[in-house]
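For this depiction, one protein chain was excluded, whereas all remaining protein chains were kept in their positions.
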Amino acid sequence: MLFLFLVFCLTVALGTILCSSSGSISGLASAVARLQEQSGVESPVTAVLLNFRGYDTLLEVMVLLLAVISVWSLTKAPVSRQKAEISPVQMGVVRLLAPVMCLVAAYLVWQGSHLAGGAFQGGAILGAAGVLLLVSELDWIRTVPAFAIRIGLILGPVVFTGTALGCLFYSGELLAYPEGMAGWLILLIETACALSIGLTLALLFGGGRPEDDVPEGDIP
Amino acid sequence: MIASVILPLIAGLLCFLFNRRTFIIALAATLANFLIASFLLYQFLIFGPMRCYIGGWQPPLGITLRTDGPALLMLLITAVTGFAVTLYARGYFSHRISDPVRVGRHQRQQRYFWPLWMLLLAGLNGLFLSGDIFNLYVTLEIIGISAASLAALSGKPASQRASFRYLLISLLGSLTYLLGVVFLYRSCGVLDLDLLRNFAVNGSGMHAALTLLTIGLLLKTALVPLHFWLPPAHANALAPVSVILSALVVKGSFYLLFRFWFETFASIVTTQALNFLGTLGAIAILWGAIQAIRQQRLKLMVAYSTVSQLGYLFIAFPLSKAAEGAQVWAIVIFMALTHACAKSAMFMAAGNIYLHLGHDRIKDLSGVRASLPITVFAYGIAGVSLMGLPPSGAFIAKWMLLSSSFASSQWWWPLVIVTGSLLAMVYVFRVMSRFFVILETDTLKNPVPLSPLLEWPALILALISLFLGLLAPWPLHILSRGSMTLAQTFPGGLP
Partner (left out) sequence: MITTLLYSLTGLILFAMGLFTLIIHSHPLRKILAVNVMATGIFLILVATAYIPLGQGEVDPVPHAMVLTGIVVSVSVTALALIMACRVQETSNLAILKGKKKVKNTQETET
């Protein structure tokens, strides 16, 4: 009960501060509006996310990868002993929905440059498609080699880092896109990241590492 | 400058992709990291503090990386300790895998240790170099996630519980920090640390923001009374992981805390708040030391010793008004550097003893001196550094603490410091004395000789911590050069 009282006092204190500070500062909106044309995309959020503060997004993509590595280090993916009876309705729906979801994800990634959208939104839809496939326990899913899965997972971070380093060598500053290429480079990064993010989310649902990820025998 | 962060990132990606040749990648990456840190330090000595605008965007919109004295010293010690841990981990896993018991578990541990450790290193470097408060949140998250999953790597039930708690506490700390950032943005509208310094005027919003940031970082730094997660997590982890957690991870959030209190928000801290933190630090010293003396297992004792040593870092807070200029930074940096090296050496020694004997019960540690002389020597020297005997860096730090407290007539701090050192002596020697006892009925369970990779990093780190005091003028010189107002911008981006 004492803790409840403490939390209540904390909330009241912070609430009064919130009330007093609202509407006083304009923030960075004007700065973004001023530099919008140089960023290569029309959506201000995408501009901030992938151009002005692209370094944050790079680290954030690494966080997703980190989560997958951590989950893989903890446990193996659970494999059900018996083949579950998947109803034909579910299979039909999956066959219809999964390609449509991929299409919607691609559209969202494309749309990110001028409206709300982008890598994370598209990646979330792709992840949902992956979850759908995992739930339907399709036969070919368990046979994908771990190396291919790893390639897919690091594709997004590698493309992002590679582009950033390329800009470093070209323009002398990390993530400083060359003139006129900014929009296309951002689209490239977003596509690769969307693929990786979708795979990451689906694998996080999968709940563990594939069987052939840890090699047997002494590792040099 | 950016390479400090990008290089371990790439190494982590490669270590994850390939699961066979990972040690070479990690070794190359940590060696390169050390070279980069030294190079940055060399450039700092010539040019002074530097900034790097990522993407070419100036603040307030872009993110800056900045180097100054304290940041570079922390970067360097992270690089040195990181290199030593890499070698130690290699020896550790080879030793474990050569033992035919439970090979599969150790292979899993080895396969995932390297990518996690490389990404943790990237996060740490990012934290020390960053100049943007939201970027610091992301680096704190990277560090928290990788540290928690490294802690869980061992697979034993106690470690799973401890690392789950660690993850939740780390998350609570990050969210509180983020709430502080939100309040800060509402009051100031900027996220860059240098610009925030101009906005730091007395106001309820700023005070609330600083309080929230502080609580979040204190949770991550395990100051009493928020320390309860640390001993189980550090003690139940694998030996190399304990080293990383105790020596590096807690230093990161402490460094951030110190920077906020004495550089970014220096104009709004109050004396009462400083005294409050100092009191908590004093309690941490005494409580941690008493708990360390009571422990029956070696690794738990070393973990409680970490709790105690972190308290010394916080006693520097109330003495900052008395100490002049760079001395406050000097106290803290010396203590942090010494503790990083000495605690690494101690955890490595504890790991070696466990590998050799198969257990770490303190009362059964007799006879180790004969079979592991280098390890015992390393433990002894690390203990000397922790106690604060000259010429270790801790001695310099405690000397400066004592002189500033006498200068400002706050006589109670020296009492705590001296008592803390005496208690440290008790818990160090309690174990040392067991080492030198040789009973007739001694039979060692596992007489496999330990590889030199396991023993020598411990000894070298212990020696570094011991002789840090002899090198004292050099870090002091570096610290006194670090004034960010004279920063020279490097838009070209340093490698």
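Note that the chains take the letters A and B in the order they are written out, and that residue 1 is the start of every chain.
Criterion: contacts are C-beta pairs under 8 Å (C-beta built on N, C-alpha and C of every residue); 3 or more make two chains touch, one makes a residue touch a chain.
All values derive from a computational prediction rather than experimental measurement.
Note on the undisplayed chain: of the listed residues A:L74, A:L108, A:L126 or A:V214, the one touching it is A:L74.
Of B:L238, B:L256, B:V307 or B:V384, it is B:L238 that touches the chain left out of the display. Of the candidate positions B:T64, B:S94, B:Q110 or B:S163, contact with the unshown chain belongs to B:S163. If you put the missing chain back, the residues of chain A touching it would be 3-4, 7-8, 10-11, 14-15, 18-19, 22-23, 26-30, 32-33, 44-45, 47-49, 53, 56-57, 60, 63-64, 66-67, 70-71, 74-75, 120, 201, 204, 207-208. Take chain B: the residues that touch the chain left off the picture are 134, 138, 141, 145, 148-149, 152, 154-165, 167-168, 171-172, 174-175, 178-179, 181-182, 185-186, 191, 228, 232, 235-236, 238-239, 242, 297-300, 350-351, 354-355, 360.
Everything that follows uses one rule, which is that only the chains that are shown with their structure count from here on.
Centroids built from CA atoms put chain B at 30 Å from chain A. For chain B in complex with chain A, the touching residues are 2, 6, 9-10, 12-13, 16-17, 19-23, 52-57, 60-63, 97, 104, 107-112, 115-116, 119, 122-123, 126, 132, 134-135, 138-139, 141-142, 145-146, 148-149, 152-153, 183, 185-191, 204-205, 208, 491-493.
Touching chain B in their complex are the following residues of chain A: 13-14, 16-18, 20-22, 24-28, 31-32, 35, 51-56, 59-60, 62-63, 65-67, 69-70, 72-74, 147, 150-151, 153-154, 157-158, 161, 164-165, 168, 171-177, 213-216, 218-220.
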